[in-house]
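Every protein chain but one is kept in place in this view of the complex.
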Amino acid sequence: MTNQSDTALSDTAQPDLILVAERVTKRFGGLVAVRDVDLSIPRGAIVSVIGPNGAGKTTFFNVIVGISEPTAGDVSIGGRRMIGSPVRAWVEPFTWFIPAVVLALLATAASYAGLEFFALLGTVLALIALMTMLLAAIVRPLWYMRILGRLGIFRSARPNEMVAAGIGRTFQNIRLFANMTVRENVLVGMHLKLKANLVDAFLSTPRSHAEEASAEKRAEEMLALVGLKGRGDGLAKNLPYGDQRRLEVARALASEPSLLLLDEPTSGMNPNETAEMMGLIRKLRQELGISVLLIEHDMGVVMGISDQVTVLDHGEKIAEGTPEVVRANPKVIEAYLGKPAT
Amino acid sequence: MTARTVAPRGTGSPRTAFFQFTREHRSLSIILAWVVIGLALPAIVLLPPLSTFQNQVVWVDGFALSGVYILLALGLNIVVGFAGLLDLGYAAFFAIGSYTFAFAASPQAITHLNIPFWPMLVVGALVAALFGILLGAPTLRLRGDYLAIVTLGFGEIVPAIFLNADAYTKGTNGIGGIPQPQLPCVGSVCVHFTFLDPFPFYVTMLGILAVVMILIYRLQDSRLGRAWMAIREDELAAASSGINTITTKLLAFALGASTAGFAGVFSASKLGNVTPDQFQFAVSFTILAMVVLGGMGNIWGVVIGAFTLYTIQSVLLKELNQFFQGQHVPILQNIDFVQYQYLLYGLALVGMMLLRPEGLFPSNRRRRELHQEAAEDTELAPPTQEIGDS
Partner (left out) sequence: MASEMATTLRVRSRIPRSVPYTAAALVIALLLLGVPQFMNAMTLGAIYALIALGYTMVYGIIELINFAHGDVFMVGAFASLWVLTTPLGLLDRPMNDPLQLAVTLAAVVIPVMLFMGLVGVIIERFAYRPLRHAPRLAPLITAIGVSFILQNIIQVVFGPSPHPTPQIFPKVDVLSVPSFNIGDFAVAGGTVRGLNLTIIVAAVFLMAVLQLFVGRTRLGRAMRSTSQDREAAALMGVDINQTIAITFFIAAALAGAGGVIYGLYFGSVQFNLGFFTGLKAFTAAVLGGIGNTVGAAVGGFVIAFIEVFAAQLGYSRWSEVAVFSVLILVLVFRPSGLFGQALGERA
């Protein structure tokens, strides 16, 4: 479905789109939760997705972040396809076996030539190759993904790979690490940004100490940014509700995303807290240049900060555009309020 | 958990000073602790009533063997305590370590290799780590209970393979004739590892334990340790924060298994033989009991728990038997406590889970997790730092 209404941003020049979701469909058995939804998010924009309960908003979110594989459709980040139906998946098993088979053949040749040692070496290497490839298929390190890329094989990204691609998210029902401290929650968010590996950990190298120290400093900055300055030592589960939501944002920010997905960030908040959250979202766009995709029910928030609003109902997109345009759209009104009695 | 130099405001100065010292100079503290323990234990057993139970050589021999169990408990603590993966078949990795050394060193094995002990410590650990990955891989998508069952399955399959493939492994009789470590003589001073003198094994085990503990503490504080904690708390949120849960879990299995590999090589060398019934489910269960009773996640707690349980099992129960029989106490003298030991374990575990699931020496974090109480407001009270605070 193409854009049917005016958006202030889709003018003459092709905007820099940070996320493009095309024809995303998600089916659970007989139930189609999301059907053919397109969504494009320009860089630096704040986009809201709204709709009645059960419209498929969270399901759509889950597809975008890689938790749910879509039944059909693609999601691209910064022009690179990240999520979608597998392409040439049947080729992948060959990558597991071919190196091992080649080595095994060499080993057989060596044994025919009477070179017993090389034959043995070849067999061992073949086994190692097989196990390495199988392990790589499970773990999916970068070099393996590059090989897949070269062969034209495409596999949908997993959640942590989406984070690496620049997506951060918060949850509708707060999912903090309850028994870890506020600071530790943010440090976990920084996981991908820290480079220290096991060897550094075991040897307790100066590099790992320096990195931890700077990580803690950055964590403090994140906390200050969301308004939790100095609260790092408390346990996450002891924070008041509003602060817990802020902590989730801080954790998501720690991975330095280019796109932040917020699932009902003002749910359960009073007007003061809501206003603060709105201010925070604006600040993120202003100061950090982060694009934001929101699911929201609070119309005040939606109308107040969104550049673009997309409306879902029963899994389909029924309207899209600036807040004013969408608000007046009769289909939207009907979705929320129902048909007038005739 | 990072090494922070927060100075706590004084509640009980010597205590906090002590903990601050151990926190800032952790590796040194661990080494010192093991030196102190290592010197104290052989001395304590020269005093009555301990000296009446067994003589010093037998005690020290027991200590050396208890070290094997402590090592196993530390390793399982990585899998269960840090990463939250309930592994009921941990003895499989122990078996792999032991049999690897047997194949590498015993003249009775079909592989006639003669690789000495010290390099095999490392090789055994690596082989076990490899199997940790192999056996852990199928469990990655499983939830807690099923993970437990699958690991239990592997814990049964591995010794069963060693038992049944008797053309290669000599079945029930196992592989004997496993050599002891050799050390070159320094000047005119030679150290001999024999069956009669447990002290060289004892000292070696102390060294292994000190090194392993230092490494484990560093693991806990590292980025990986934090990732394990996050996965334990909420796996979905952890993945959504960028953690590759697959790699992280496999690393837990691999590192836990490698510790069991160490223990296996040592045990094979100390006992001189390796048989399948050294690795039954009872062993996996005992180690789990040690971790749970000692306080999951708390490293020193696990050590104390393991040592206590082992000593109870190997010494105390026998002594209780002799004591009650000697005193002719009516009912108690007819009870064979050794036979009852698993009953007591079972009761202790059930009781522990009902009353104090965090174990005897829990870390603060674990107590918080298991009691779901609103913990003390940490902004008001001075931060309390305790051993193993994680």
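For clarity, chains are labelled A and B in written order, and residue numbers in each chain start from 1.
Keep this in mind: a residue touches a chain if its C-beta (ideal position, glycine included) is under 8 Å from a C-beta of that chain, and two chains touch if they have at least 3 such contacts.
Note that the structure is a prediction, hence the values are computed from the model and not measured.
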| item | value |
| --- | --- |
| Option from B:A43, B:A167 or B:L354 whose C-beta touches the chain left out | B:L354 |
| Contact with the hidden chain (one of B:A33, B:L142 or B:L271) | B:L142 |
| Residues of chain B in contact with the chain not shown | 80, 84, 86, 88, 138-150, 152-154, 156-157, 160-161, 164, 235-236, 239, 245, 281, 285, 288, 292, 339-340, 342-343, 345-350, 353-354, 357, 369-370 |
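Please note the rule applied: only the chains that are shown with their structure count from here on.
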| item | value |
| --- | --- |
| Chain A and chain B, separation of their C-alpha mean positions in angstrom | 39 |
| Chain B-facing residues of chain A, complex | 65, 67, 131, 135, 138-140, 158-160, 163-164, 169, 171, 175-180, 184, 187-189, 191-192, 194, 196, 198, 200-202, 204, 208-209, 212, 216, 231, 233-235, 238, 251-252, 254-255 |
| Partner chain A, residues of chain B touching it in the complex | 1-3, 27, 133-134, 137, 140, 215, 218-219, 221-227, 229-230, 233-234, 236-247, 250-251, 365, 368-369, 374-375, 377-379, 383 |
